[in-house]
Structure formats: structure tokens, C-alpha cells
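One protein chain is absent from this view; the other protein chains keep their places.
By letter and in written order, the chains are A and B; residue numbering begins at 1 in each of them.
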Amino acid sequence: MKKILSYLIIIFLFNSQAISKISNKDEIEILKNIRCLVCQGQSIADSNSDFAQTIKLVVKDKIGEGKTKKEIYGFLISKYGEWIVFDTQINRKNFLLWFLPYLSLFFGGLIIFAILKKKREN
Amino acid sequence: MLNNIGNLLIFLSIAVSILIIYFSIHSLKEKKKTINKKLFNLSLWQTTFTLTSFFALIIGFILSDFSLITVFQNSHSLKPLFYKITATWGNHEGSLLLWINVLVIFSFLFLVFNKDAEKKYRIYTLISQNVLIIGFFLFLFFNSNPFDLVVPTPKQGLGLNPILQDPALAIHPPLLYIGFVGSSIYFSAAIGSLLSSYEGRNFAKSIKPWVIVSWSFQTLGILVGSIWAYYELGWGGFWFWDPVENASLMPWFVMTALIHSLVVLQKRESLYSWVIILCLSAFTLSVTGTFLVRSGILNSVHTFANDPSRGLYILVFLSLMIFTALTIFFIKYKKENYSFNTNSKETYILVNNWFMAFYLITILIGTTYPIFTEALVNIKISVGPPFYNIVIIPLVVPFLFIMALAPKVKWISNKFKSSMNFFSIIALAILLNALIIYYLEPYSFLTNLIITSSIFLIIYSLLDLVNIIRKKNNFDLPRILSHLGFGFLVFFIGLNHSYSVDQDFNLKEGEKKEFENYVINFKSLNYEQYKNYKAVIGEFDLLNKKNLKQETLFPEIRIYNQPKTLTYEASIRTGLGHDLYLTMSNISRSEFYNIKFQKKPFMIWIWFSAIMISTGGFVRLFKNEN
Partner (left out) sequence: MKTNIIISFGLISFILLLFYFGLNNKNKYETSDLVGKKLSSFELKSLDEKNVFNSNTLEKNTFTLINFWASWCAPCRKEHEYLMLLKKKTGLKILGVNFKDRKENALEFLQTLGNPYYLLAKDHDGRSSVNFGIYGIPESLLIDNELNVIKKFIGPINFDNYKEIVKIINNK
């Protein structure tokens, strides 16, 4: 039984390579990550506004020039500020944002551990 | 005339609420063990006045009485009747009146349905609830009164935003309000419980049906909101981690944690303080959500018209509410001794709470972080889907495993009998996952984990289902339905996310485009005139090269006059396997149209899964009745 399981786990790990498909999927992903500045919270991919169409053109150009995702985001942030990208970057300003949820997870775990420990002591 | 009737009814409701509090305090001092009959009658009057005021507003909309400010701002005589009625709660003032109606109705019903509970507890609950009612009524009357007069009476209204004229929107607010406004009653009951020391099993039994009602409706409300976004907003998504969406999701996590913790309180008389905290948190988050959405502090597709004065009032009310509740909690707090075995159902439920708290805190931080950074350091940042997806999704994997195993774990002390079962089901799940990849396409490592763990939960739940059918004992049916539904939900969302096809391109009338397995032909453009809008309808032939199936799609651009807006109506072909989704938008000063094509797998199964989750709650309610 355990042998079958280990074979299956190997098959599982083998299958789950991150496949990057057509660059089109990347492009849509980038557009979904950029905020339409003149809309109410929509992304460039979802917006039909004039501004969105301009940004789509520019992003397509940059992809054609071979720029990476990071470079494209960096370019837009330098022109429009951090607000234009639906944040993924972990930097000084956003440190708390990423840190606090895991901190709370850790504390929750501590509390449960403390509750269970009391029983063992009793 | 209606404005006088409306204001009179509101005034009467407030007066009755004050009387209720007065007689409640009186009844507390009485030696009798039963509640003064006056309180029932007063509550009935209160409900009548409040409901009637709401109907008065509806009538105002039906009659297009533009002397009422809310009708003027949100309606138009040419609007179809159905949408005139639903516009009543599609705006800030009207929805606030609906909010109060739910508060009042739940107050009355709780009083009526708790005849077996201790008098002091019921009275303190009634007092607390009525304090909330009066607070909201005062807010409505002084700041957001739908019956305010517009002088002179305008001849025509400003019309309602056309994307709000949709059947899903009609039921979305009422469903949600039964959900998170309904949580007010167990907020009040928690206060009542603290002040009267009506604790333990009795308290759990008293609030359980109300928690389940609000949870089930909240689930449905969130689902309908997503369905509306999918069909109406034209971007093919159903969840965007938008602040308003998050505001409805946060109370849901608390309610789910509460449902599970109540089981512990009922069965083992333990976790009382934690249950109280959850009860207080649910409604607190609801009011916080309403603050975020109505104050103008956030930027979103969903926000109501902005008004900081509203924000200030709600913030003050919220602060008073939290501090009063917390003070009462700490004064009445009694230390509890926990004696949970590590391997026991109680511990598994604690773990459920742990995960719920994590999801909740993550979303709370994500939603409020931009507000805080801007207030503190004047930098505006965006927190969107990447953050939530990266933080939350990995944790869903262990969560699904625990969801599958926990129901099997015994109370107090559990011994893992057959780990054979466990390993063979994991193996089966891995195998099925491999089959999916083999027949369809590979996906990311994380998605593999998600699919495998959701299949694991599904198999476990299905086995349970078979078991109860065999044993003819359907006590567990509600839990099985909800857990199975959740497994399906994660499963189908995972597949949908990995296998969705997105294409964005520009086409002229008469042009064709080939991509992947499809050929799309922009056949023609037609123009039609409707009652309150003009439509530009595109006819597109979509050919699937693989199976030679052909579909015709008709996306629209609608031009409304009152108010002057453009909307983009997606053309959606729903199928068992996938939805085909097409939107068309014009490019200014060009003959080209921007076309967005999406293939979205298993959409209908996603909706079905969510319905299954809430069905579990409703089944539990009906079983309780018997």
C-alpha cells in the first residue's frame, strides 16, 4: 500500500510543473493586475474605458520589446505611482500587509497549543 | 403626502422602541417569571409601523412621487415597474430602511420564539436590540431620510443606474440583510446572556437557529451578488476581492466559526466566552462593512454615492457599540477551564476557528491597509487579488483535509481506527487528479494541491452520504451537504481558474479572427430602440474547430438617457461544461470594436456548489422544527 502511495506521489509531483502557456495568458494576467485609474476599482483587463485601451496598447508594445513582468510594472509605477498596480511586491511599505496575517496565524496556533497543554498538565 | 406618512411612521416606530426599552426595564424589576404582555404588543406595533413605512416608500417609487428625495434621485417614470420597486432598496436611504426593518422583525420574532428561555435573558436581549434599532432610526431620520422633501417637486427623476436594473440585484440586498443584519439578534442575545448569566447549553440552543438562518441567507446573498457581477458587470469574473465583496465575506467567516463553536457549547458546555466574542464580532463586522461601503472611504465598483457625514455617524455608532459590548464582556468575564484532548472533535473545531480567524484577519487587513497607509504616510497603494490569492489559497489545502476528517473524530477522546481508509482515499484523490491532468491539461503545483484536497473532501463526504442513506439516519445530512458543497466549490473554482480562456482583440464589422480552437466572425452590427435605452447589438459567429460546433453570440452596447450612461451587456452561452462569454465595446474615433472573449469552464457548477452549501443550513433549520 505504502509503495503504491509513494509512486502516486511521484506521479503527482511530476505532473505539477508550472506550465507557462501562450504569452497571451501572461498578457491578460498583467492587464488584470493593473488598475484602471479612471474607473472604480476595475482592472485594465476588465475596463472598457479609453485609458484602459491606451494602457493595453502600451503593455502589448512592452511585451513585444521583450520586457519582463517586473519591468512593465516598474515602468507603470514610475509614471503613475504604486496605486496603479494591484500589489504583489513585498517591500518595506507593504511588509506589514504580508506579515500580519501570518503573525495572527502563528498566535492562533499558540493559543490552541496553550489550551491543549493545560489538559496535559491536569 | 407620502413624506408625512413616512415620517410619521418613523417617528411612531422610534417612540414605540423607546417604550419597549422603558417597559423592559420595568419588567426586569417585576417578580413575575413571565414577560409583561405589553412588550409583545409593543413589538408587534413596532414591526407594523416599521414595515408600513417601508411599504410607503415602495409606493412612493411605484407612483413616481418625485417629491421624495430618494425617489427623485433613484427613479424615473419611464422605468419598468419591476425596477421601480426594486430601486427602493438599491440606494443608501432605502436600503438603510430595509436594514432597520430586518432589525425590528428579528427583534419581534426572537421575543416570540424564545418562550422557554429565562425572562432576564430575553429582556436584556430586547433592550440591547432596541438600542441598536433606535440608533439606526436616528441615523436614518437625521442624516439619511428617504422621506425628505424636495421642494419644488421635480417633474422627473434622475433615474437609476442601469446596471442596478437587474433581477439578481432585486434579491441580493434582502438576502444579504437577513444575513448580516440578522446577526444583530445574536449580538443582542450575547449581551443579554452576559447580563443575565444565561449561559452554556441553554444559550447555545437559544441562538442556534438564528445563527443558521443568518449564515444560510448570507451564503445565498453572497452567491447572488457574484451571479449578478458575472452576468451584469461584463468582465466574466464573479469575485474580485473588491472591498464591498470583502465586507460581506468577513461576517460570513465569523458566522461559520460560530456555527461550529455552538456545537461545542451545546455538546460539551465549553467555549462560552469564545462564542460570545464571535456573536459580538459578527454584527460588529457587519456595521464595519457598512461603514466602509457607505462612507466614501473606499474606492470600488460597488460603493454607494459618497458622503463623509454618513461615515462619521456610523463610525461613532460603531465605536459606542464595540466599547459598550467589550466593557460588558470584561466585567462579566468568568475564567473557563478547558480540558480538550488533542485528539478530539472539540480540538478540530478549535482548528476550524483558527483557520476562520486567519481568513478573516487576512481579508480585514487587505481591505483596510490602503486606508491606513494613506491616512498615516499619505501613500496610496492597491491591494488586490494577487495578495488575497497568494495568502489564502495555500492554507485552504490543509483546511480541506481537516474538514473531511473532523466529522469522523469523536467527542472527548478519539482513537484513529483504520488509517487504511485514510491512505486509500488520498491515493484515490491523487489518481483522480492525475486523470484530470491527463485528459485535459496540466496546471500549477498549487492547483494540483487544491484539486487533490478538494477531491479528498468530496470523496469523504460522498462516503458519508452513502452511509446515511444506508443507515436511514439523516441526522448528519446538513453537515454533509454543506461540506460536500464546499468541496465542490473549491474543486470547480480551481478548474475554472486554470482552464479559463481569455482573448482580447480589436475587430471591425465583417472581420474574422482565429485563436486557439476557435474562429470568430464579426458578422454584423444592428441598432434597436427600447423603452429606456438604445442598443448596438453585435452578431458574432463562433466556430469551434475541434468539434465543429457553432454558436452565435450577441453582445450589446446600451445607451441610456436617464441617467446618461453606457453599459456593456455580455453575451453568455451557458453549458454544462463551460460558459462562452463575449463582450464588445467601442473604441472612440475608430471603426474598430474591442472584443473580449472568454471560455469559462464549470460556471454553473460553481453556482450549484454554493447553493448546496447554503442548503445544508436550511435543511438543518427544518430538521430543528421537527
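We take it that a residue touches a chain if its C-beta (ideal position, glycine included) is under 8 Å from a C-beta of that chain, and two chains touch if they have at least 3 such contacts.
Small disclaimer: the values here were computed from a predicted structure and weren't measured.
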Name every displayed chain that the left-out chain is in contact with. A, B
Among the options B:415, B:470, B:531 or B:589, the absent chain makes contact with B:589
Check the options B:1, B:81, B:376 or B:576 and report the residue that touches the missing chain. B:376
Have a look at B:326, B:390 or B:412 and name the one touching the chain we're not showing. B:326
Footprint of the hidden chain on chain B, which residues? 291, 295-297, 299, 306, 308, 311-312, 315, 318-319, 322-323, 326, 330, 333, 335, 368, 371-372, 374-376, 380, 588-589
Just checking the interface: what residues of chain A touch the absent partner chain? 37-38, 50-51, 53-55, 57-58, 61, 76-81, 83
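Heads up, the rule we're going with is that only the chains that are shown with their structure count from here on.
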Measure off the straight-line distance from the CA centroid of chain A to the CA centroid of chain B, and report it in whole Å. 25
Considering the complex alone, what residue numbers of chain A touch chain B? 1-2, 4-5, 8-9, 11-12, 15-19, 24-25, 27-28, 31-33, 35, 39-43, 45-46, 48, 50, 53, 56, 81-88, 93-94, 96-98, 100-102, 104-105, 108-109, 112, 115-116, 118-119, 122
Which residues of chain B touch chain A in the complex? 233-235, 237, 240, 242-243, 299-301, 303, 337-342, 347, 350-351, 354, 357-358, 361-362, 365-366, 369, 373, 377, 379-387, 390-391, 395, 420, 423-424, 426-427, 430-431, 433-434, 437, 441-445, 447-449, 452, 502-504, 515, 568, 583, 585, 587-588, 594
